[in-house]
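Before anything else, here's the structure in question.
Just one protein chain is left out here, and the rest sit where they should.
And now, subunit A:
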């Protein structure tokens, strides 16, 4: 773009260096996770397992019963994402109707929500959830972030791109608002819906603060909180029972792999969503 060969060379060097800061820590985690207990406690530059072993994973699943947080998280991800996408799509579609009286009022309300950070209302939110009997339920994690301004606005812009003539001709054929939404708008806004779904799966998978605040029943622990107790070494009961690095990093690997597998095919939709959200 700048037409300078030196600059292009510099660009390659910079991008490779930056990528290495991402790749090397991930490789290091895999190397530690697959090393034996004793090898993982030795200092050294380790990008490949020393004394390859699955000890870390065995300990992780035996002692921490790591499958339970996975099931709990899967429930929150699936139900939470379906509800989130459905509610935000309906609202986004309604707000995309240019002739809807009061449309600006609703759009204003949604914009105002962006100015209140959830972190500042943690305490009253805790009280509200307690009053509604949501504490210590996995459903509380579905309710948190059930809808978001970001999703509504992004979907609204996708719905606005649908040519008016298509919707109008279907309306003349006698289709009601819900039929229009479901049969015509939803299929045409599919890329937007996939983007929001992908983002939401990631957000729900990563849910941490809310789980920390709303849930303290060990049966309902979710993935990130479980991982935190392993990485933070909270599970150790005595000094000869310390959680060794290979167990900690096995936890990180187990949490990271599903995310990377999910990220690979949907990367296109996530990056496009980021660019669209920014241009808006």
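FYI, a residue touches a chain if its C-beta (ideal position, glycine included) is under 8 Å from a C-beta of that chain, and two chains touch if they have at least 3 such contacts; residues count from 1.
Basically, contacts and distances are computed from a predicted model.
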Tell me the UniProt name of the left-out chain, picking from "MBOAT family protein", "Sugar ABC transporter permease", "M67 family metallopeptidase" or "ATP synthase subunit a".
"Sugar ABC transporter permease"
Based on the whole complex, identify which of A:114, A:166 or A:242 touches the chain you can't see.
A:114
Give me the subunit A residues in contact with the hidden chain, please.
1-4, 6-8, 10-12, 14-15, 18-19, 21-26, 28-29, 32, 41-47, 87-88, 90-91, 93-95, 97, 100-102, 106, 109-111, 113-128, 143-144, 146-147, 149, 152-153, 176-178, 181, 202, 205-206, 208-209, 212-213, 224, 227-228, 231-232, 245, 248-249, 251-252, 255-256, 259-260, 263, 267, 270-271, 274-275, 278-280
